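Here the complex is missing one protein chain, while the rest keep their positions.
By written order: A, B and C. Residues from 1 in each chain.
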Amino acid sequence: MLSMKKALSFVTILGVSGVLLAGCGNSSKSGSSSSSSSTKITAVGSTALQPLVEQAATDYQNANSGASITVQGGGSGTGLSQVQQKAVQIGNSDIFAEKQSGIKASELKDHQVAVVGMAPVVNKDAGVKNVTMDQLKKIFTGKITNWKQVGGKDEKISVVNRAKGSGTRATFEQAVLGGATAVKAQEQDSNGTVQKIVSSTPGAVSYLAFSFLNNKLQALSIDNVKPTDANVETNKWKIWSYEHMYTPATPNKEAEKFIKYIQSSKVQNGLVKKLGYISISNMKVTKDANNKVTNK
Amino acid sequence: MDQIKAKLMKPSKETKQETVGKIISYTCIVAIMLLVLLVLYFIISFGMSTFTKNNVNLWSFLSGTNWSPGQVDAHGNPEVGALPMIVTSFAVTILSALVATPFAIAVSLFMTIIAPKHGKGFLQAIIELLVGIPSVVYGYIGLTLVVPFIRHLYGGTGFGILSGTIVLFVMVLPTITSLTVDSLKAVPRYYLEASLALGATRWQTIYKVILRAATPGILTAIIFGMARAFGEALAVQMVIGNATLMPKSLLTPAATLTSQLTTGIGNTVMGSLPNNALWSLALILLLMSLVFNIAVKFVGSKGDLNK
Amino acid sequence: MAFKDYDFNDTYFATFDDEKALVTKDIQVYYGDNHAFHDGNLSFSRNKITALIGASGSGKSTYLRCLNRMNDDVARVTGQIMYRGMNINSSDVNVYEVRSHIGMVFQRPNPFAKSIRENITFALKQHGLKNKSELDKRVEESLRGASLWDEVKDRLDKSALSLSGGQAQRLCIARAIAMKPDILLMDEPASALDPISTKNIENTLNQLKKDYTIIIVTHNMQQASRISDYTSFFHLGHALEFDRTERIFTNPHVKATEDYISGNFG
Partner (left out) sequence: MNPKIANKIADAVIYILVAIVVIILALLIGFILITGIPHISWHFLTSVSQSFSAGGGIRDQLFNSIYLLILTLIISFPIALGSGIYLAEYAPKNWFTSLIQTAIEVLSSLPSIIVGLFCYLLFVIEFQLGFSILSGAIALTFFNLPLLTRSIQESLESVPDLQRQAGASLGLSRWKTITGIIFPIAIPGIITGIILSAGRVFGEAAALIYTAGESAPAISYSNFNPFNPASFLNPMRPAETLAVHIWKVNTEGVTPDASQISSGSSAVLIIVILIFNLGAHYLGKHLYDKMTASK
């Protein structure tokens, strides 16, 4: 019965520490994390950006022993709010901080690390390969409801939106809807899920990051412009956005070094492309938070 | 003689053991209660800020049908009407529990009374296996098997409450079944024997004796099953369509409280209205499950033979 | 069964001047507001068997369970239980110590789900007996005491749940006497058993008498008359009569006792 005794004394310790923990939790609401060791960096936020940053962090840590970087998802909103509260050193976001309600963009510093292009996709069944920008707008605002209205099969259109507040949706609506409200419909928050739903549901339409386009679904051209990296670089293809890594206005030195690494041509021409993003350095234009595009 | 007397008056090893034991078990229950209270406090304080800080009218929150936090309607009030999600959550939870319960009871009876030898090991192994399958996997299987099936059967997109119910049915089945098995096992064996000896058929015995005696336990099983259904997000989100529309039938896309919550929480900023509104959904979820819980217990206390 | 209204003041308690092992004074038992047992004033002689008889619901089991404070958690018990000159019905008194001096055997055999040996040694070890050979000695002694040794000596490490009902009950007796108590309380120990097992148990009790004071509840009057030295008759939560067993069964003082003995109840 010795083991039982041990287990039971363990219970007591845990129980007591639980009580203590809970006690602290109530009292120390303000004690935010001021003490982060100089080399430990946490980046949270956008799940779309995560694979890139994670892989870059692995390479970076291999090259710089002593650096410790944790990369996690959680969504752009989480990333921005956590970096604003200085709970983490880097907040990854698909969306400009200015566009996220509840974030004071002036307190944050934007580091653009990649560009992602997005394309409307339809189920192959619909028989549509090209639409005009106006048709696309009408589809997503619910004014066009059958594929035959845009030259496809007689099939009901079922719209799959991306999650409200997500970078993808903000970018798409800014570029396509221009202020109009999207029709209320399905909402999915990840590229993978949308990819599967559109490829398996007749009549479905949505939009995906370029890296998720595949031969099971049909990517649409808009006004006969194809969704390609080259078209994004010249802004002929309008639906694209930056991937951001936000830091506080005065960033942590190590975090800044790491971001510099990601922006370096080694990563931009290597990892960024391999992961299906478009390199920042290849862009011929820049875009600001209000969607104003200027040539470089 | 006096030695025995002295011993009788003094606390012994047992007294100490009992005190220690009580302290341990009381500490544990206090720890659990603190955890529960902490979570409750957390959800209530976040969930209430929609109404206290953002001045959203509670009634319009509960009865509104338009959910677009971040946007305002013609009067400048935020569009946070949670009714479609409340209705849908209710619908899928109750429907899946309703569908799953008879199956769960049948399987439990099969495992404990009808064929304990053959049924038990095999069925129990499968049921225990099911609990561990990640929601995502349920979601994708739902997407590849259930949604097309419903689409072929009834037309439409296949997304909707019906598909959600089917997926949830499979997900809550293990919980309800295994807890029901526990409560059937707790019915003393001699109840069964006594009833059979009186000439009752097996079904009469099951229906009139076993199930009655196990009613409180079965109801607890259903509560836990509904709790699982309520809290489930990833799987439901993929098959129900996740559209914040008032469900018109079982076949139109809809969204549950949890699926909206999970979709939105990563894309909103803590402290902003869209985020607070999501926490209010969590609060509603909490209150609804409390109501369910009390209702089921109330029904159960009426059928309880031990009272 | 409708009982006649007997006068609860029509009582008779014979006194004997042998040594007393246990004396109760004015025991009352309350379940909440329900006054379940009244005025328990009985004395139990050392190394004798006292039987408590009466119909179901007469309060004899309730009373018995007061004697080692098994009612502590379910009822409120007032009055005095004098054991070795001390009132043990007091919260100051160590209840665990009380129970190790006053053992109990229950109506349904309830061996622990452990081996036969462990059934006996579990509590002994807990009470501080660690010596292996001493433990083995106790196991043999108590099993012999309960007339079970010969039947189980080859399978002491087998589960006690494999025993028959009568064997299991004798194991429970062995378990109780292994603690070397002063007093053994028995709550209808043979009521769930067949006649042969009952006979075995009765023989065992006769053996045990020389070392223990035994108080036994039984609804079986033949059994009471066969094995007990003294008998007390209980009715509707009252003890009405106490006397030598042969006296109770041949010529009781109290009308209720007489009716019960002669089967004229109701």
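Everything below uses one rule, namely that a contact is a pair of C-beta atoms (placed from the backbone, for glycine too) under 8 Å apart; a residue touches a chain by one contact, two chains touch by 3 or more.
Because the structure is predicted, anything quoted here is derived from the model rather than measured.
K.L.:
Going by the touch rule at the top, give the shown chains the omitted chain contacts.
P.N.:
In the entire complex, chains touched by the missing one are A, B, C.
K.L.:
Touch as defined at the start, partner being the missing chain; which of C:Lys20, C:His38, C:Arg84 or C:Arg108 qualifies?
P.N.:
Answering carefully, the residue with contact to the hidden chain is C:Arg108.
K.L.:
Using the document's definition of touch, tell me which of B:Thr175, B:Ser195, B:Thr244 or B:Ser272 contacts the absent chain.
P.N.:
B:Thr175
K.L.:
Who touches the missing chain here, C:Gln126, C:Ser191, C:Gln207 or C:Ser225?
P.N.:
Answer from the full complex: C:Gln126 touches the omitted chain.
K.L.:
Using the touch rule from the top, list residues of subunit B that touch the missing partner.
P.N.:
14-15, 17-18, 20-22, 24-29, 31-33, 35-40, 42-43, 102-103, 106-107, 109-110, 114, 119, 123-137, 140-141, 145, 170, 173-175, 178-179, 182-183, 185-186, 188, 200-204, 206-207, 217, 220, 223-224, 226-228, 230-234, 257-258, 261-262, 265, 282, 285-286, 289-290, 293-294, 297
K.L.:
To test your reading of the contact rule: which positions on subunit A touch the chain that is missing from view?
P.N.:
1, 4, 7-8, 10-11, 14-15, 18, 21, 24-25, 28, 31-33, 35, 42, 47-48, 50-51, 54-55, 58, 61, 68, 70-74, 78, 82, 87, 189-193, 196, 211-212, 271, 274-276
K.L.:
Can you list where subunit C touches the absent chain?
P.N.:
Residues touching the hidden chain, for subunit C, are 68, 70, 96-100, 103-104, 106, 108, 110-115, 118, 122-123, 126-127, 157-161, 172, 175-176, 179.
As a convention for this text, only the chains that are shown with their structure count from here on.
K.L.:
Centre to centre, by mean C-alpha position, how many angstrom separate subunit A and subunit C?
P.N.:
Measuring from centre to centre gives 77 Å for this pair.
K.L.:
What parts of subunit A, by residue number, touch at least two of the other chains?
P.N.:
Within subunit A, no residue contacts more than one other chain.
K.L.:
Can you list every residue of subunit B that touches 2 or more other chains, as numbers and ranges?
P.N.:
none
K.L.:
Where on subunit B is subunit A touching in the complex?
P.N.:
Answer in residue numbers: 23-24, 27-28, 30-31, 34-35, 38, 68-71, 140, 143-144, 147-148, 151, 157-159, 237-238, 241-245, 253, 255, 262-275.
K.L.:
Under the definition above, what is the set of subunit C residues touching subunit B in their complex?
P.N.:
84-86, 88, 92-94, 96-98, 101, 126-128
K.L.:
Hey, which residues of subunit B end up touching subunit C in the complex?
P.N.:
Subunit B residues touching subunit C: 1, 4-5, 7-15.
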